[in-house]
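The structure follows.
Here the complex is missing a single protein chain, while all its other protein chains stay put.
Now for chain A:
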Amino acid sequence: MSGDEATTPSATPKPSATAADSPLKLKTAVEALSSIVPTLSKLTPASLTTSPDLYPQISALLRQPNSGAGDNNLCRWLYDTFQSGVGDLQLLVLRFIPIIAGVYLSRVADRKPQAGFEAVLLAVYAHETTSRAGKPVSITIPDLTQPSVYHEGSVKTSGKGTGTPNSAATEPETAVVSPALEPHGTVRSTRRARIVGVALELFYAKIGQMPVSSKIDFCEFCKVWAGQDGEMYKEFEEGGEKTEEEEEEGKKEEEEEGSDVAVEKKVKVEGRVPLCWELLQPVMRILGHCLLGPNNNKEVELFEKANEACRSLFSRSMHDVNPKAILPMRSLMRLSKTVMPNNDNLDPTELPFSDVISL
């Protein structure tokens, strides 16, 4: 366990770079990258963030057996690039957070040295720690007895809602979405999940700017982390009346009964991780985006992978008998059904068609 700890030379990231030196930093990043990955030597500062070759090539390298070691040049590059403080470059590094987190967590059990990955994750974590300034991320739970921009002062006489003793008595409830961050200079094993979780939180915060391939990788790692096959939930139905289905499933089950069940399980085992809330919460938010985000009907592959991930994680939450995970995962599964591409919902913005065309 010990021995492969990464240390961050400067735990506090530099203040965001000024516009003046970012072209220089872009150039440095491109040059450094082309010396590490010769096949990417054609990149220019202008094409760095848009090149379609970049993601597949770097992610292939990150998946190599010793990719996360402390002396790994690519990790070094990712670390330096993130630390440059240039927004575009940081976004570029964030694209690889799913794959780094995924490979990293699933290798923890192998006790491989992963100081390279840890350095990148710590840099991202430190960035978030600084920008959150010791404060937790929290929200106020709305209370309908109070009027809001979207509704009037509820059942009570409107306008005087604030005056009524009842509404004044109820204190708004605060919910912590992400607790305050303590600075960490190394990845202590008991804080590993939190550090990775926070990196995923930042990935989620920028997810609108992340490429689809990165999200697809994320979904695949979700399945690995879950370590649980979720295909039995493909025909997800609930409730008491499942008698017909039971019969049907019975047939299916006979096929599955064969010896390959155990074999399959053994293959899937690699990479199952403890899914504590610190990790699970950002994972579910990202997954929610992959399943239900705008325009996801255009990304068929992402939608499918996200659905698979969702089923696996639901299955895992059932195996953990974890109500905090079962509730949101079940809702995601139900919701994804409503946005299935073949689910022909009527388009409410269509004007009614009629045979009589009139003014």
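Keep in mind that, in the parts below, a residue touches a chain if its C-beta (ideal position, glycine included) is under 8 Å from a C-beta of that chain, and two chains touch if they have at least 3 such contacts; residues count from 1.
FYI, contacts and distances are computed from a predicted model.
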item	value
Undepicted complex member, UniProt protein name, chosen from "Checkpoint HUS1", "Protein NPG1", "Protein DIS3 homolog" or "V-type proton ATPase subunit a"	"Protein NPG1"
Residue, one of A:Tyr55, A:Tyr79, A:Tyr204 or A:Phe218, that touches the chain absent here	A:Tyr204
Touch with the omitted chain, as defined above, among A:Pro56, A:Gly87 or A:Pro136	A:Pro136
Contact partner of the left-out chain, one of A:Leu24, A:Ala60, A:Leu144 or A:Met340	A:Leu144
Interface with the undisplayed chain - residues on chain A	1-2, 108-109, 111, 134, 136, 139-144, 146-151, 153-154, 161-162, 172-173, 175-177, 179-180, 182, 184, 188-194, 204-208, 227, 229, 232, 238-240, 245-246, 249-250, 253, 265, 269, 272-274, 277-278, 281, 284-285, 288-289, 291-295, 315, 318-321, 323-324, 326-328, 330-332, 334-335, 338, 348-359
